[in-house]
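Note that one protein chain of the assembly has been removed; the remaining protein chains are unaltered in position.
Showing subunit A:
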Amino acid sequence: MKISSTRRLERLQDRYANGGMDRRTFLGLTAAAAASMGVMTSWGRKALGAATEVRFDGWGGVVQEAIDKYAFQPYTAKTGIKVVQGTFDDENVVITKIKSASPGDFQIIHSSGVEYYKKYIDNGWTSEINEANIPNLANVMTAMIEPFRKMTPKLSCAPYDYGTTGIAYNTKYISEAEAKEKGANLLVDPKYKGKIGAYGDMVTRVWYASLQTGQDPNDAKDMDAVWAKAREARDLTKKYWGSGAELMDLLAKEEIIVTDAWSGRIAALQQQGSPIGYHDPAGSYAWMEDMLILKGSPMAECEELVNFMLDTATAIAVAEGQNYPPSLDPKKVQLTDKIAKLPAFDPTGEMKALTFANPDYWAAHSDDWTKQWDRISKGA
(Lines give C-alpha, C1' and ligand atoms only; values in the text may rest on other atoms or scores of the structure.)
Protein backbone atom coordinates (compact mmCIF):
# COMPACT_ATOMS: atom_id res chain seq x y z
CA MET A 1 0.00 0.00 0.00
CA LYS A 2 1.22 3.48 -0.88
CA ILE A 3 1.68 6.15 1.76
CA SER A 4 2.37 9.80 1.13
CA SER A 5 5.74 11.49 1.54
CA THR A 6 4.46 13.56 4.47
CA ARG A 7 3.43 10.43 6.27
CA ARG A 8 6.79 8.78 5.55
CA LEU A 9 8.65 11.77 6.99
CA GLU A 10 6.42 11.84 10.06
CA ARG A 11 7.12 8.16 10.64
CA LEU A 12 10.83 8.78 10.21
CA GLN A 13 10.64 11.52 12.81
CA ASP A 14 8.68 9.27 15.15
CA ARG A 15 11.28 6.51 14.83
CA TYR A 16 14.08 8.96 15.55
CA ALA A 17 12.22 10.50 18.49
CA ASN A 18 11.51 7.05 19.90
CA GLY A 19 15.12 5.97 19.62
CA GLY A 20 14.57 3.75 16.60
CA MET A 21 17.52 5.18 14.70
CA ASP A 22 20.61 7.24 15.37
CA ARG A 23 20.94 10.93 14.62
CA ARG A 24 23.33 10.41 11.70
CA THR A 25 20.96 8.00 9.91
CA PHE A 26 17.98 10.29 10.58
CA LEU A 27 19.72 13.34 9.16
CA GLY A 28 20.99 11.37 6.17
CA LEU A 29 17.54 10.03 5.31
CA THR A 30 15.92 13.43 5.84
CA ALA A 31 18.47 15.08 3.55
CA ALA A 32 17.89 12.42 0.90
CA ALA A 33 14.14 12.89 1.15
CA ALA A 34 14.50 16.68 0.93
CA ALA A 35 16.70 16.33 -2.14
CA SER A 36 14.25 14.01 -3.86
CA MET A 37 11.28 16.22 -2.99
CA GLY A 38 13.18 19.25 -4.25
CA VAL A 39 13.21 17.82 -7.74
CA MET A 40 9.69 16.42 -7.42
CA THR A 41 7.12 18.07 -9.63
CA SER A 42 3.43 17.46 -10.09
CA TRP A 43 4.23 14.98 -12.89
CA GLY A 44 6.67 13.33 -10.53
CA ARG A 45 3.85 12.37 -8.16
CA LYS A 46 1.85 11.07 -11.09
CA ALA A 47 4.84 9.10 -12.36
CA LEU A 48 5.12 7.43 -8.96
CA GLY A 49 1.42 6.59 -9.00
CA ALA A 50 0.65 8.79 -5.99
CA ALA A 51 -2.64 10.69 -5.98
CA THR A 52 -2.31 14.41 -6.50
CA GLU A 53 -5.88 15.07 -5.44
CA VAL A 54 -8.60 13.56 -3.29
CA ARG A 55 -12.32 13.84 -3.98
CA PHE A 56 -14.60 14.86 -1.09
CA ASP A 57 -18.38 15.18 -1.14
CA GLY A 58 -20.21 16.88 1.71
CA TRP A 59 -23.24 18.83 2.79
CA GLY A 60 -22.16 22.21 1.45
CA GLY A 61 -23.03 25.49 3.16
CA VAL A 62 -21.44 26.61 6.42
CA VAL A 63 -20.55 23.01 7.31
CA GLN A 64 -18.38 22.45 4.26
CA GLU A 65 -17.00 25.96 4.39
CA ALA A 66 -15.64 25.20 7.86
CA ILE A 67 -14.17 21.88 6.75
CA ASP A 68 -12.58 23.54 3.73
CA LYS A 69 -11.15 26.45 5.68
CA TYR A 70 -9.83 24.59 8.72
CA ALA A 71 -9.01 21.18 7.29
CA PHE A 72 -8.66 21.04 3.51
CA GLN A 73 -6.77 24.25 2.90
CA PRO A 74 -4.14 23.55 5.62
CA TYR A 75 -3.92 19.95 4.41
CA THR A 76 -3.24 21.06 0.84
CA ALA A 77 -0.71 23.61 2.05
CA LYS A 78 1.06 20.87 4.03
CA THR A 79 0.99 18.02 1.52
CA GLY A 80 0.36 19.57 -1.88
CA ILE A 81 -2.58 17.21 -2.34
CA LYS A 82 -5.62 19.09 -3.60
CA VAL A 83 -9.04 18.28 -2.21
CA VAL A 84 -11.63 18.43 -4.99
CA GLN A 85 -15.03 19.08 -3.44
CA GLY A 86 -18.59 18.30 -4.38
CA THR A 87 -21.78 18.92 -2.42
CA PHE A 88 -25.16 17.29 -1.93
CA ASP A 89 -28.25 18.18 0.07
CA ASP A 90 -29.51 14.63 0.32
CA GLU A 91 -27.07 11.76 0.73
CA ASN A 92 -29.24 9.53 -1.46
CA VAL A 93 -28.38 11.86 -4.32
CA VAL A 94 -24.67 11.18 -3.97
CA ILE A 95 -25.39 7.47 -3.59
CA THR A 96 -27.17 7.59 -6.95
CA LYS A 97 -24.14 9.28 -8.48
CA ILE A 98 -21.77 6.72 -6.97
CA LYS A 99 -23.93 3.94 -8.36
CA SER A 100 -23.50 5.24 -11.88
CA ALA A 101 -19.80 6.16 -11.52
CA SER A 102 -16.62 4.12 -11.67
CA PRO A 103 -14.84 3.00 -8.47
CA GLY A 104 -12.57 5.83 -7.36
CA ASP A 105 -14.62 8.63 -8.94
CA PHE A 106 -16.06 9.37 -5.51
CA GLN A 107 -13.67 8.90 -2.60
CA ILE A 108 -14.56 10.48 0.73
CA ILE A 109 -18.18 11.13 1.72
CA HIS A 110 -19.33 13.17 4.72
CA SER A 111 -21.90 10.50 5.48
CA SER A 112 -24.91 10.37 7.80
CA GLY A 113 -23.91 7.71 10.25
CA VAL A 114 -24.85 4.09 10.60
CA GLU A 115 -28.20 4.23 8.76
CA TYR A 116 -26.44 5.26 5.59
CA TYR A 117 -23.36 3.15 6.31
CA LYS A 118 -25.55 0.12 5.72
CA LYS A 119 -26.52 1.35 2.26
CA TYR A 120 -22.87 1.57 1.26
CA ILE A 121 -22.26 -1.93 2.64
CA ASP A 122 -25.30 -3.32 0.78
CA ASN A 123 -23.95 -1.89 -2.45
CA GLY A 124 -20.44 -3.21 -1.85
CA TRP A 125 -18.79 0.20 -1.84
CA THR A 126 -17.06 0.14 1.53
CA SER A 127 -13.28 0.00 1.79
CA GLU A 128 -11.11 -1.33 4.59
CA ILE A 129 -9.22 1.33 6.43
CA ASN A 130 -5.78 0.60 7.82
CA GLU A 131 -6.37 2.11 11.25
CA ALA A 132 -2.62 2.25 11.85
CA ASN A 133 -2.58 5.05 9.27
CA ILE A 134 -5.14 7.04 11.26
CA PRO A 135 -3.58 7.25 14.73
CA ASN A 136 -5.88 10.14 15.65
CA LEU A 137 -8.75 7.66 15.59
CA ALA A 138 -7.62 6.78 19.11
CA ASN A 139 -9.06 10.10 20.29
CA VAL A 140 -12.50 9.41 18.85
CA MET A 141 -15.26 8.40 21.27
CA THR A 142 -15.59 4.62 21.46
CA ALA A 143 -19.37 5.08 21.65
CA MET A 144 -19.26 6.57 18.17
CA ILE A 145 -16.96 3.95 16.65
CA GLU A 146 -18.72 0.88 18.06
CA PRO A 147 -21.92 1.02 15.96
CA PHE A 148 -19.84 1.12 12.78
CA ARG A 149 -17.49 -1.64 13.93
CA LYS A 150 -20.51 -3.78 14.73
CA MET A 151 -21.46 -3.61 11.06
CA THR A 152 -17.96 -4.00 9.61
CA PRO A 153 -15.19 -5.10 12.00
CA LYS A 154 -12.74 -3.44 9.61
CA LEU A 155 -13.89 0.15 9.45
CA SER A 156 -14.53 2.00 6.23
CA CYS A 157 -15.07 5.33 7.96
CA ALA A 158 -14.06 7.54 10.85
CA PRO A 159 -16.82 9.16 12.94
CA TYR A 160 -16.39 12.91 12.72
CA ASP A 161 -19.20 14.92 14.29
CA TYR A 162 -22.66 14.65 15.73
CA GLY A 163 -25.75 16.72 16.35
CA THR A 164 -29.46 16.62 16.93
CA THR A 165 -32.58 17.43 14.97
CA GLY A 166 -34.55 19.42 17.53
CA ILE A 167 -37.17 22.16 17.40
CA ALA A 168 -36.23 25.61 16.11
CA TYR A 169 -38.65 28.43 16.70
CA ASN A 170 -38.82 32.16 16.09
CA THR A 171 -38.70 33.80 19.52
CA LYS A 172 -40.73 36.77 18.25
CA TYR A 173 -43.76 34.50 18.03
CA ILE A 174 -43.05 31.52 20.27
CA SER A 175 -41.64 31.72 23.77
CA GLU A 176 -39.04 29.38 25.20
CA ALA A 177 -41.58 28.27 27.81
CA GLU A 178 -44.12 27.32 25.13
CA ALA A 179 -41.47 25.43 23.14
CA LYS A 180 -40.43 23.46 26.19
CA GLU A 181 -43.99 22.78 27.27
CA LYS A 182 -45.20 21.54 23.88
CA GLY A 183 -41.97 19.87 22.78
CA ALA A 184 -42.43 17.74 19.63
CA ASN A 185 -46.15 18.65 19.56
CA LEU A 186 -45.25 22.22 18.69
CA LEU A 187 -44.88 20.92 15.13
CA VAL A 188 -48.52 19.82 15.03
CA ASP A 189 -50.03 22.82 16.78
CA PRO A 190 -52.91 24.07 14.55
CA LYS A 191 -52.24 27.57 15.90
CA TYR A 192 -49.16 27.70 13.67
CA LYS A 193 -50.71 26.17 10.56
CA GLY A 194 -49.02 27.50 7.45
CA LYS A 195 -46.02 28.70 9.44
CA ILE A 196 -44.54 25.29 10.17
CA GLY A 197 -41.59 23.81 8.30
CA ALA A 198 -40.14 20.31 8.41
CA TYR A 199 -37.25 18.34 7.00
CA GLY A 200 -38.67 16.24 4.17
CA ASP A 201 -36.76 13.13 5.14
CA MET A 202 -38.43 9.86 6.05
CA VAL A 203 -36.42 9.12 9.20
CA THR A 204 -37.04 12.58 10.67
CA ARG A 205 -40.73 12.50 9.86
CA VAL A 206 -41.31 9.04 11.28
CA TRP A 207 -39.16 9.87 14.30
CA TYR A 208 -41.17 12.97 15.15
CA ALA A 209 -44.51 11.32 14.40
CA SER A 210 -43.48 8.56 16.81
CA LEU A 211 -42.69 11.12 19.50
CA GLN A 212 -45.97 12.94 18.82
CA THR A 213 -47.93 9.70 19.23
CA GLY A 214 -46.10 8.89 22.47
CA GLN A 215 -44.12 6.01 21.00
CA ASP A 216 -40.48 5.01 21.08
CA PRO A 217 -38.95 6.22 17.78
CA ASN A 218 -36.75 3.15 17.77
CA ASP A 219 -39.63 0.73 18.31
CA ALA A 220 -42.99 2.16 17.27
CA LYS A 221 -45.74 -0.42 17.67
CA ASP A 222 -48.61 1.45 16.04
CA MET A 223 -47.43 2.54 12.60
CA ASP A 224 -50.95 3.47 11.50
CA ALA A 225 -50.96 6.10 14.22
CA VAL A 226 -47.52 7.27 13.10
CA TRP A 227 -48.61 7.71 9.48
CA ALA A 228 -51.84 9.40 10.56
CA LYS A 229 -49.80 11.87 12.61
CA ALA A 230 -47.40 12.39 9.69
CA ARG A 231 -50.41 13.28 7.51
CA GLU A 232 -51.78 15.59 10.18
CA ALA A 233 -48.41 17.33 10.40
CA ARG A 234 -48.20 17.51 6.60
CA ASP A 235 -51.48 19.40 6.39
CA LEU A 236 -50.16 21.99 8.82
CA THR A 237 -46.77 22.26 7.16
CA LYS A 238 -45.99 25.05 4.77
CA LYS A 239 -42.78 23.71 3.29
CA TYR A 240 -40.60 20.64 3.56
CA TRP A 241 -37.06 21.89 3.35
CA GLY A 242 -34.35 19.82 1.77
CA SER A 243 -31.05 21.41 2.73
CA GLY A 244 -29.45 23.34 5.56
CA ALA A 245 -29.27 26.44 3.38
CA GLU A 246 -33.01 26.24 2.63
CA LEU A 247 -33.78 25.74 6.33
CA MET A 248 -31.81 28.84 7.28
CA ASP A 249 -33.37 30.86 4.47
CA LEU A 250 -36.95 29.90 5.40
CA LEU A 251 -36.39 30.77 9.05
CA ALA A 252 -34.50 33.98 8.36
CA LYS A 253 -37.21 35.22 5.96
CA GLU A 254 -39.94 34.20 8.44
CA GLU A 255 -41.63 32.05 5.81
CA ILE A 256 -41.81 29.56 8.68
CA ILE A 257 -41.60 30.26 12.40
CA VAL A 258 -41.23 26.74 13.76
CA THR A 259 -39.62 23.63 12.33
CA ASP A 260 -37.55 20.64 13.24
CA ALA A 261 -33.98 21.68 12.50
CA TRP A 262 -30.34 20.67 12.54
CA SER A 263 -28.69 21.93 15.70
CA GLY A 264 -25.55 23.29 14.00
CA ARG A 265 -27.43 25.30 11.40
CA ILE A 266 -29.54 26.90 14.13
CA ALA A 267 -26.42 27.71 16.13
CA ALA A 268 -25.09 29.44 13.00
CA LEU A 269 -28.33 31.44 12.67
CA GLN A 270 -28.16 32.43 16.33
CA GLN A 271 -24.58 33.61 15.87
CA GLN A 272 -25.79 35.75 12.96
CA GLY A 273 -28.23 37.42 15.36
CA SER A 274 -31.47 35.82 14.17
CA PRO A 275 -34.16 35.54 16.87
CA ILE A 276 -34.27 31.77 16.69
CA GLY A 277 -34.52 29.48 19.71
CA TYR A 278 -33.62 25.78 19.77
CA HIS A 279 -35.00 23.06 21.97
CA ASP A 280 -34.27 19.34 22.01
CA PRO A 281 -37.46 17.65 23.24
CA ALA A 282 -37.22 14.36 25.12
CA GLY A 283 -36.14 11.66 22.66
CA SER A 284 -34.95 14.23 20.12
CA TYR A 285 -33.33 12.66 17.07
CA ALA A 286 -29.57 12.47 17.51
CA TRP A 287 -27.29 11.54 14.66
CA MET A 288 -23.63 11.18 13.97
CA GLU A 289 -21.68 11.78 10.80
CA ASP A 290 -18.56 10.10 9.53
CA MET A 291 -15.88 10.48 6.93
CA LEU A 292 -16.48 7.44 4.75
CA ILE A 293 -13.73 6.24 2.41
CA LEU A 294 -15.14 4.41 -0.60
CA LYS A 295 -13.67 1.37 -2.27
CA GLY A 296 -11.35 2.29 -5.14
CA SER A 297 -10.07 5.45 -3.45
CA PRO A 298 -6.36 6.19 -3.05
CA MET A 299 -6.34 4.79 0.47
CA ALA A 300 -3.03 6.19 1.70
CA GLU A 301 -3.94 9.76 0.78
CA CYS A 302 -7.52 9.43 2.03
CA GLU A 303 -6.38 7.96 5.34
CA GLU A 304 -3.82 10.71 5.68
CA LEU A 305 -6.49 13.35 5.05
CA VAL A 306 -8.91 11.80 7.54
CA ASN A 307 -6.12 11.57 10.10
CA PHE A 308 -5.36 15.24 9.49
CA MET A 309 -9.04 16.10 9.93
CA LEU A 310 -9.10 14.22 13.24
CA ASP A 311 -6.06 16.03 14.54
CA THR A 312 -7.16 17.78 17.73
CA ALA A 313 -6.47 21.33 16.53
CA THR A 314 -8.12 20.72 13.15
CA ALA A 315 -11.18 18.92 14.49
CA ILE A 316 -11.78 21.62 17.12
CA ALA A 317 -11.45 24.41 14.56
CA VAL A 318 -13.84 22.63 12.19
CA ALA A 319 -16.31 21.94 15.00
CA GLU A 320 -16.33 25.58 16.05
CA GLY A 321 -16.78 26.62 12.43
CA GLN A 322 -19.58 24.22 11.56
CA ASN A 323 -21.22 24.35 15.00
CA TYR A 324 -21.40 20.59 15.45
CA PRO A 325 -19.44 18.92 18.28
CA PRO A 326 -16.51 16.81 17.10
CA SER A 327 -16.23 13.06 17.56
CA LEU A 328 -13.22 13.60 19.83
CA ASP A 329 -13.62 12.09 23.29
CA PRO A 330 -13.89 14.96 25.80
CA LYS A 331 -12.26 12.71 28.38
CA LYS A 332 -9.17 12.34 26.25
CA VAL A 333 -9.04 15.71 24.54
CA GLN A 334 -9.48 19.17 26.03
CA LEU A 335 -12.30 20.76 24.07
CA THR A 336 -13.10 24.47 24.06
CA ASP A 337 -15.84 26.36 25.87
CA LYS A 338 -17.49 27.19 22.57
CA ILE A 339 -17.82 23.50 21.76
CA ALA A 340 -19.09 22.75 25.26
CA LYS A 341 -21.91 25.24 24.67
CA LEU A 342 -22.97 23.78 21.31
CA PRO A 343 -26.39 22.12 21.16
CA ALA A 344 -26.20 18.32 21.55
CA PHE A 345 -22.69 18.40 23.09
CA ASP A 346 -22.14 15.38 25.33
CA PRO A 347 -19.48 16.08 27.98
CA THR A 348 -19.43 12.46 29.17
CA GLY A 349 -18.15 11.09 25.88
CA GLU A 350 -20.48 8.12 26.25
CA MET A 351 -23.42 9.40 24.21
CA LYS A 352 -25.93 7.93 26.64
CA ALA A 353 -27.88 11.17 26.94
CA LEU A 354 -28.62 11.23 23.21
CA THR A 355 -31.10 9.02 21.37
CA PHE A 356 -29.60 7.68 18.14
CA ALA A 357 -31.45 5.66 15.54
CA ASN A 358 -31.21 1.92 16.07
CA PRO A 359 -29.60 0.82 12.77
CA ASP A 360 -31.18 -2.64 12.76
CA TYR A 361 -34.69 -1.32 13.36
CA TRP A 362 -34.45 1.42 10.75
CA ALA A 363 -32.69 -0.75 8.18
CA ALA A 364 -35.48 -3.32 8.44
CA HIS A 365 -38.14 -0.73 7.54
CA SER A 366 -36.24 1.83 5.50
CA ASP A 367 -37.36 0.82 1.97
CA ASP A 368 -41.06 0.48 2.76
CA TRP A 369 -41.24 3.55 4.91
CA THR A 370 -39.34 5.71 2.43
CA LYS A 371 -41.87 4.77 -0.23
CA GLN A 372 -44.79 5.39 2.12
CA TRP A 373 -43.38 8.73 3.26
CA ASP A 374 -42.73 9.86 -0.33
CA ARG A 375 -46.41 9.33 -1.04
CA ILE A 376 -47.63 11.08 2.07
CA SER A 377 -45.32 14.01 1.43
CA LYS A 378 -46.94 14.43 -2.00
CA GLY A 379 -50.44 14.56 -0.56
CA ALA A 380 -51.44 10.88 -0.68
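Please note the rule applied: a contact is a pair of C-beta atoms (placed from the backbone, for glycine too) under 8 Å apart; a residue touches a chain by one contact, two chains touch by 3 or more; residues count from 1.
Criterion: contacts and distances are computed from a predicted model.
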Practice problem: Quick one: find the hidden chain's UniProt protein name among "Cation acetate symporter", "Amidase", "Sarcosine oxidase subunit beta" or "Spermidine/putrescine ABC transporter permease". | Solution: "Spermidine/putrescine ABC transporter permease"
Quiz prompt | Contact with the hidden chain (one of A:90, A:189, A:232 or A:346) | solution = A:90
Practice problem: Using the touch definition up top, pick the residue from A:105, A:122 or A:146 that touches the left-out chain. | Solution: A:122
Self-check item: Where the missing chain touches subunit A, by residue
Solution: 90, 92-93, 95-96, 99, 119, 122-123, 194, 202, 234, 237-240, 253-255, 366-367, 370-371, 374-375, 377-380
